[in-house]
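For this depiction, one protein chain was excluded, whereas all remaining protein chains were kept in their positions.
Letters are used for the chains, namely A, B and C, taken in the order the chains are written, and counting of residues starts over at 1 for each.
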Amino acid sequence: MAAEFSIKRRVSFAETDLASVMHFSNYYRYMEEVEHAFWRSAGACVIFSEGDGEISWPRVATACEYFAPARFEDELELKFKVENVGDRSVTYEVEFLRDEKRIALGRTTAVCCATAPGKFESISIPQNLRAILEGDAK
Amino acid sequence: MAAEFSIKRRVSFAETDLASVMHFSNYYRYMEEVEHAFWRSAGACVIFSEGDGEISWPRVATACEYFAPARFEDELELKFKVENVGDRSVTYEVEFLRDEKRIALGRTTAVCCATAPGKFESISIPQNLRAILEGDAK
Amino acid sequence: MAAEFSIKRRVSFAETDLASVMHFSNYYRYMEEVEHAFWRSAGACVIFSEGDGEISWPRVATACEYFAPARFEDELELKFKVENVGDRSVTYEVEFLRDEKRIALGRTTAVCCATAPGKFESISIPQNLRAILEGDAK
Partner (left out) sequence: MAAEFSIKRRVSFAETDLASVMHFSNYYRYMEEVEHAFWRSAGACVIFSEGDGEISWPRVATACEYFAPARFEDELELKFKVENVGDRSVTYEVEFLRDEKRIALGRTTAVCCATAPGKFESISIPQNLRAILEGDAK
């Protein structure tokens, strides 16, 4: 089992470039936005307070394939899907759709970390967060 | 043979996030900056006028692995290296170094296109640009 | 008479900086987002096709005052209000509210221009667009 979730996102003017399309780096911001919206939808936050400290998810690998450009004011659907939940890391995929056609596909691997500002130490994913990622939370 | 090139780049305040490190999406902007500096160093431009039209290089795939965070005012070395030059596409790697230690590694595949605003049509890489990518230009 | 309009906008992670607040430059992106949403709400677009050409609105002056910081995942209300419509320019204000408290106040003056890529020539604001700005359109 694995969680799935989606949001709509409209391409803003500042996200375009002189090739008249969305700059390729902004797909990575969108991938993070749907991830964070997913955590919110489960009543959590990507930065999760746990006792005295905080848990966050620094990225160890990200990737994106681009099949067709996105343009100013396009309304995209971002489909978030957890692919794998390991002991300390999670891999998820984000599909970018316009009018139900796939225009890009991203993948992120993030590590569960106990966090202080600028410092990260990997830990086993706590059971309550694992349940959310595995789609068992509700 | 393949071209190699490097620049220095200092992490700016606006590129950091509330985890006190450079936001992961900005590595992709740095990858593009060293690519464009490479073209400039060869007397060309990533947007190259050719007869009536223009040639540009939309991305079809990008990826990055992160080994250690970059912080505000870190001076990074960005090492650009062409990995493969196909008929219509090029793949290059960018190594991110701080104090000679690798902190991230990116890869981009871009397609040579005849370009009008918002439109792209793939073409064989012209010989003068191929020579630059293969490090034979000078 | 003058048009008024508002949207909600949630602060994303990539918009924060190492001071743990939204970077001050992003308020300007929000000002533009509510402006463009305003045009869309009137059935128009900030880039408006008019006969053979296009009309757009390059900025000649922008400003913002900051009263309290915005933080990650804050949901802000952006209240857009046209202040003045001249022959060739418009000035509008954007109020940033969190829980109905004003946290920032921005102002933009933009000039109506006939536009080609990278080129701008100021023109009198066409009557149909003026009606929208003056709140008389519907």
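The definition used in the following text is that contacts are C-beta pairs under 8 Å (C-beta built on N, C-alpha and C of every residue); 3 or more make two chains touch, one makes a residue touch a chain.
The model shown is predicted, which means the values in this text are computed figures rather than measured ones.
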Checklist outcome for this item: Check: shown chains touched by the absent chain are A, B, C
Checklist entry - Taking the entire complex into account, which one of B:Arg29, B:Lys81, B:Arg107 or B:Arg130 touches the absent chain? => result B:Arg29
Item to check | Where the unshown chain meets chain A, residue by residue | outcome: 13-14, 16-18, 20-21, 23, 25, 72, 117
Item to check | Interface with the undisplayed chain - residues on chain C | outcome: 18-21, 24-26, 28-29, 32, 47, 56, 58-66, 69, 71, 115, 117-118, 120
Checklist entry - For chain B, which residues lie in contact with the unshown chain of the complex? => result 12-14, 18, 29, 32-33, 36, 40, 45-47, 72-73, 117-118
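As a working rule, only the chains that are shown with their structure count from here on.
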Next on the checklist: Are the interface residues of chain A and chain C largely the same numbers on each copy, more than half shared, or largely different?
Outcome noted: same
Checklist entry - In terms of Cα-based centroids, which chain occupies the most central position? => result A
Next on the checklist: Need the CA-centroid distance for the pair chain A / chain B, whole Å please.
Outcome noted: 24
Checklist entry - In angstrom, rounded to a whole number, how far apart do the mean CA points of chain A and chain C lie? => result 28
Checklist entry - Which residue numbers or ranges of chain A touch two or more of the other chains? => result 18, 29, 32, 47, 117-118
